[in-house]
Each structure stands twice: as C-alpha cells, then as structure tokens.
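Complex shown without one protein chain; remaining protein chains in place.
Note that the chains take the letters A, B and C in the order they are written out, and that residue 1 is the start of every chain.
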C-alpha cells in the first residue's frame, strides 16, 4: 500500500508529484469562490454563536480544500453523505448561504423546520443526504446507496465524508466492508484533521495511516495533501472514474488540520498546544490555492477582492434574511415522524394545543412559538 | 504484510518453512490426546443431538489443530475468550468431558444451570470466559482484559477466538483497534474455516487475507496452516512472547476448514459442494499430526489405540453420568441475574412457585422440573 | 385457498411483492443461497438472482445501514436479521437513523424499509435465540412495529409493511413459524397496519396479546369457557401504531383486562397497554389489570417451558380478575 502523499502544489517538505487536473479557469475560480465563501461563513457563524444569535456551530476552518476539492470531482447526479464539518459541499452544489443560515437559526423557513442542531443540513435537491450527529452512520448508508446504484446499473457514485475519529466507529467497518464485498461505487473520504475533539490521532488508531485501512477491505487507499485543493480533486477524480466503470470503492485520506476548536462548545487550548496551529496556518488551503492561481495568472488581485466582496454581501443579506424569520409553528413538531400522524400523536397535539391556547403552560416559556 | 503461510509439517503445495517448536514428547502427546478426544466428543455429541438426547451441537470437526494448537502455547494464567467452536481448549486446560456434557444436557450439575444452549461453556477455574452466541462480542472484551493486565503490570495475555465471519462484526473492529492503541497483550485468533454458515469467504470480505486486516490496527498479522498443529503452536508462541514483553497484540489467521455443517441445525449440502470437503479431508489435522509423530517415532500404533480407548471410555462414562442428572430446579431461574434478587423477582417467583405447587399450569409441561 | 405455515406465508408474500415491484430487494445473512436459516426466503435467490437477494457479510449494522442507503436511493429493501437477539449491533442505525430520517430532513428523505426478524421462544434457543425485544423498538417514534400471529396475517401484514412509506420492524414469532397452518389467500392480500384483531369475542374479560401469545390465550380461553368464563381475545397485531380504540372498546365492555407477553415483565410493552387503560378506562375497570409475562430474567434454555407464559398461568390470571 503506497503511503506517498499525493500533492499537486507541493508544500514545505512535500514535493509536487502529480500533475494539475485539467480544470477550466472558471471551474477553478468557482472552487476558489466556494472556499472563500465557506471560510467567511465559518467566521461569521462562529461570531453569531458567541453573540447568542445561533445556538451552536462547527467550524470547518482549514478544511475547505479537503471537502470542497473532493466534492468538485463529482457530477450533479452523484450522491453525497457528508459529515457536519463540510458546509462547502452544499455551497458548491448551488445551495445559497441563506439556506444554510435558516437551518442554523432553526427557523420556520428552514425546510427541516428547526429540528436539528445547526450545521446538520439536508438538501435532497442536490442529493446531499441529511447529516446526523451519531458518528459514522452515514458511512454504511453511503455504501448501501452505492450498492443500489450498482443494482440499478446507473453510472453514479456515492461519496461519504468522515473524520479520523470516525474510523473507529462500527459503521466505518461495516460500510467499507460492504462496499468492498459488493464492489460498490462508493468513495470514502476520511478527513484526517488530527483530532477527534480532544483525542489526537495516535489515540485513535495504531495504524500507520488511515489510507492503509483500505487494504482490510480489499480496496485501494490513497493519501492526499488535504490542504492542496487540486491534489484532493485529482485523487477523487481518479477514484470516481474507477467507481463509475465498475472497479469499486476507494478510501481517500485527506491530511488536513482542524484549526479551530471541535465546535463552538469546545476550548481546544485545554488539550492542545496552540503552536501546532501556527505550522498549519502556513499551509492554509485558501492561501495556497490563491498563490497557485495567481502564479498561473488565473486570478488577479482585483478579481479576488471582488469575489470576497460578493461573498460578504451574500452573507450579510443571508443573515438579515434568516434573522427576520420566526420559529416554526409548534404543530410542525408532530409532522414527518411518520408519513401520517398516529392517533397517539393526534391526541398529544390536541392536548398540547389546547393547553397552549389557554396559556396554562409556564409563562415566558412558550410565548414565542406560533401554534 | 507478509502473506506467507506458516507451516511446520508441510502439505501438498505448501512447503514447510518453520522449524518445529521445542515441545517435550509428553506435551506433544497431550496435545494429540486432546485433539483425539475433541474429535470423538464431536462425533458422539452430533449423534446425541440426532437422537434427541441433547438439543443442539456445533461441530469442531477439522478445526482441532487450529484451536488446540493455539491454546497449547499459553500458560494457565492466561485468559481465554473462545467462540462456540473451540471445545478442545477447555479439555486441554483440564476440564473433564463430563463437565462439557453436563452443560450440553443443561442439567442441574452443569454449573451454569442449563441457562445457555449447548457448547456455550464457562469455566472460571481455567480462566475460560463464558461463551455467548452474539458474534464478535468476546473480541472487545478480550482487548479490555488485556488492557487490564497491562494496567496491572501482570505478564499475562488474553487470547480470543472467532471465525472468518466474525471479522465483519462491530467488535472485531473495536477490539483490534483498542488493543492496537493501548498496545495490549492480546492475541486475536481468526479461525478462517471458509464459511459463515452458508456465506463463503469471498462473501465476507474483499480483503486478500484476514491477516492483512492487522495492518489497519497497527499490529502484526500472520497466516498459518490451521490444520498443522505445530505451525499453529509456533505462530501463537511467538505472538504470546511478544505480548508478554510489552510488544502488543497480534492477529493470527489460521487457515482451516469447517468439515461439518455450521451446527446440528444446518444442512451444508444445500449451499456447498461436498467435493470441497474431500480435498480438506486429506489435510485432516489429526491424521497429519499422527503421521508426524509416527515419523518422529513419538507415537506407536498401540499407544495411539490406547489413547483412543481412554478417550472413548471417558466419553462413555461422561454421557452416562450426564444422563443420570435431572434438570435444574425452577427456582434457579431467578438466581444470578443480579447478585441479590429484586423484589419484582421475588414476587414473580412466589407466584410461579405457588402455581406450580398447585399444579394449575398446563399439564405435561412443567412436571419434569423440580421446584 | 392454499394452506400454509407462517414460514410459507412469509415466503409467499416476499415472492408476490418481488414479482410485483422491481424495487424490492432482500438482504441479510444466509438469505440467498440457503434461503434463510428458517427458510423464509427459500427459492427467491434462484428466481430473482443475486442482485435482488443478497447474502451479506456478518454485520447487522451493515445490513441495516446499507438498507437505509438503498431506501434513500429509491429501492425498497427488506432486510432480515437472523434472530432478533442479534439486532442490537444495528440498534444505532435503526433508532438513530431509520426512525429519524424523515423527521430530521423535513420529510425530504424517507426510509421505506422493512426489517424482518424472528422473535420469541419455542425452539429451545436459550437467551440468545428466544428474545422478544418489541418494547425497545416500540419506544422509538418514527418506527413501526408489527407482530403477526397467524400465517394469513403474516402475509397480509408483511405486504403492508413492505409497501409502508416508513421503516417497519416486522417481528415473526418462531412459536408460530411451523406449528400453525391455515388458509392464506393467493396473490394480493394486504392487512392494514394499525388495526387490532378481535380473535374471539367474549363478555367477561379481555385478553390482550400478540405473536406467539395469541395462541396461548386461545387455549386459555377455551379452558375458561369450559368453566363458564367468556374471554374476549385481542391480537394487537401492530404494536406501533397501536390500535387503542379496539382495546379500549373491549375493556370498557368486559371491565377486566389481562395482558400477555413473552418478554420480561418489567418494561415490557404490556405495561404501556396497561397504562393506557389506567388513563382512559379506569372507570370501567372492575378488577386490577394483570400481566402474564416472561420473568425478569434472561430467557432460560432448559427451563424454557416454565418461562413462557402458557394457558395455565393465563387462566390463573383470568380467574383472579373475574373473582376479584
């Protein structure tokens, strides 16, 4: 199993070893724009959380290349089973920032009706499957979707994202094993950011690399510089091509770094030396991509500023829009549990509605929600 | 990861590549005796099952070298977490056939009081941990016991046994991962007998070998001819030595074959060609060990016959003894759920006892059990 | 109408639905070439091929996780868990994922999946081949839980389950698998989910049961009839959603209820039924609500027949409430 790190741009200590993928300038700039937008969203959302305007957030800071570069290698018909740290995938696939923000606010415009914590998105229109908190579950589901694609003889792939910690989960094992046995067109992307909350990589596995785990499932495993968006794209593109022609799954390990805390609830300084972040700051995926684009004369300073301005504007408008919307109606709580409500639910809702109407529930608590 | 098959005796197509372990003649003969005893027990127990005298059985036919040879490399202080297909380990560690048979009859002398199906043994006196039906659970437990040994700085090892099918279980993944991370003195023995009930190896994993899975957990993986008891011993001995001095866990794959059905409930002819058994019959672990011992002049024909006779005698007496014993008292049903019974259990037992005493429960059903 | 065992009726339902709907696929351990350890999928691998009848690796988490992925993508998977005692490795996928997918995605993503699994005693399987874990799943909004008690219902409810837009846990009582034969309609035969069945009407006491315990209640009722006690028997059929109306109506009529289930008493689903009665029918009750159940112990091997509720214990409870 080759442990060579795939690199397009090269980095201090890592020589470039892979040619740049053949992407049109507008494709490259679109990837760049989404990376910048993701970064700016991240920054603003963390602030909104600190201001108490949204309840929770999970920063993707430093991992933009890892998830956006991989997703860029897909077509619109491919299915995505992401983790909570991959907001850029939805943006790349055309979802507006405002839709993400409605979800973060858990308001009535959020089409998932404020049922999940922030960043647990779901967008069927772009084949992005509902994100859940339990670690690893999406991995086995992605394998199943890929099996279904193969059964139906459709040339699509399923891609799934998870962290280094998630490789310890039951469903990492089940998902890769099923995909291996059924030669399903599934791409497994392990975003190895060095940490699972406070547990560092060496506390997670004694394996030399995450990519090496692929052998246990009879599939190729590749390691790629996760902060090199072109390398990430190239590795995924190759895996997708293999999968589409029936050559089965691939495990891709993107080597990256979680620059922030685990989430807005976490204070990383309690368990890790902030100095290590400085090293990784020099490998910032956006800075590196910008330098590369500039080197190739594909991005000018003014253009870059225009991209940023446009993103900031979109963000500002999105926040304004999301804050205008009130919470979902209480009645929606009983919807979508089943296709049709049970008599028990009907009865519970009738009682609750009556109590709310009569105002007998504790003051100040429920006033804010429409029935 | 070396995929060379460790072999001491050699076999058609597999050259010997490992020197015989230095075992005293009486040790070798004791291993031989236990293999023969296990074989004879197996044969008799399957007949008892067909005669309706015991309810269920799981044959170990063909796998005697695999589980007895590995266990022979342990000392009495080491802990064993077996699967249901390893009866020879208890015999090797000094448990009498009669104790196994009491369990298979589920009678009142069975110290586990007929609570589990046949072959689910438990013998604390020989550090053999209670066997359960759910696949794979013992693997994580063995890792935990080994972690405890390390924490306590005791020079023991934990060994655990499981089939090829079990490598797909959640706890295979968890157990090997924990042992790897904590460098626990744990030996994982995958008895690869080619089948998980009706599912052949290639339906279980796309991995080239089971041993290759070790790399995913940062531990050595070795493949050994599972029908070559000396090779199996040698491989385990080496792994145990490593573990004892703090070098962590090993995954051993013993390549063997399930000659019989999965269990007394299974008819293998419904899903596999019986011809494949003929090939493996030529690799019979007892025949091969016998030939080897004879070649080394360590076993004479008369001696071999004496061993068999002794085993047959022990078996006959054991069956007679087990059949004499009645079922456990009904009251024992409420014992050992907790260290002390709950008031709910007390109440349930009082009611049941009363009903049984008054004979109001359906006729013919309960008459046979003492209160 | 052909006479079938429950195993045959299940097999028939699977065949009928696979012929009708090409999206239906089966997956599980030994369901393919072997046809399932109880033979429920016998012959289907041969008829429909390995793409639609899949022998999987030994991983319940993988089976259910993959089935969810298939369902999301547009197939209609029927997963088999070989014994319900082995469903626990898949507990997370069932409870956290299948049951919550529609809700958390605002109704966008659905999991029209059926999980078939044998439950209960009757095969001398000890505590790892005899459990009745329906209560665990009944406490999981988003999941439906169906337990047939006869071959005909097994077919009709299984067809309804496969066609249901929500995930259904379909629990098959091993006690009935091969012991009961009855006429089962050929071809199309759907029994609506959410409707209890009045097995026997009576005026003195209501026996409430499901799965293998319905037959036990029938035997007890026959005995009681000889003694002049007229039992009504309700086969709950679908634990979730529960048909409260039928149960309440009956108990309001008889004024007495005995609930029978195989699982350990404490925390069993019969407690929920009792609680519903205590909330909604207390004025009609003329006696305590009794439960005849498995005991608060694991299911034993040798003592299986003592552990299982049987007609004698049920009759005792009936006498108690009638004489109260």
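The working rule: contacts are C-beta pairs under 8 Å (C-beta built on N, C-alpha and C of every residue); 3 or more make two chains touch, one makes a residue touch a chain.
Small disclaimer: the values here were computed from a predicted structure and weren't measured.
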{"item": "Touching residue (missing chain; options B:111, B:270, B:300 or B:324)", "value": "B:111"}
{"item": "Hidden partner chain, touching residue among C:12, C:29, C:55 or C:92", "value": "C:92"}
{"item": "Contact partner of the left-out chain, one of C:16, C:40, C:53 or C:135", "value": "C:135"}
{"item": "Chain not shown, touching residues in subunit A", "value": "55-56, 106-107, 113-117, 120, 132-135, 165-166, 168-170, 196-199, 203-205, 265-266, 270-271, 327-328, 330, 332-334, 337, 342, 344-345, 348-349, 352, 355-356, 360-362, 365-366, 369"}
{"item": "Positions on subunit C contacted by the hidden chain, ascending", "value": "61, 85, 88-89, 91-92, 95-96, 99-100, 103-104, 127-128, 135-136, 138-142, 240, 242, 263-264, 266-272, 274-275, 277-280, 282, 285, 287-291, 295-298"}
{"item": "For subunit B, the residues touching the chain missing from this view", "value": "79, 81, 110-113, 115-116, 120, 122-124, 129-130, 132, 134, 137, 139-149, 151-152, 158, 170-171, 173-175, 177-178, 181-182, 335-339, 342-344"}
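Following the convention adopted for this analysis, only the chains that are shown with their structure count from here on.
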{"item": "Centroid spacing, where centroids are CA-atom means, of subunit A and subunit C in whole angstrom", "value": "39"}
{"item": "Whole-Å separation of chain centres (CA-atom averages), subunit A against subunit B", "value": "45"}
{"item": "Shared-contact residues (touching 2 or more other chains) in subunit C", "value": "56-57, 59, 61-62, 89"}
{"item": "Per-residue multi-chain contacts in subunit A, two or more chains", "value": "170, 173-174, 177, 181"}
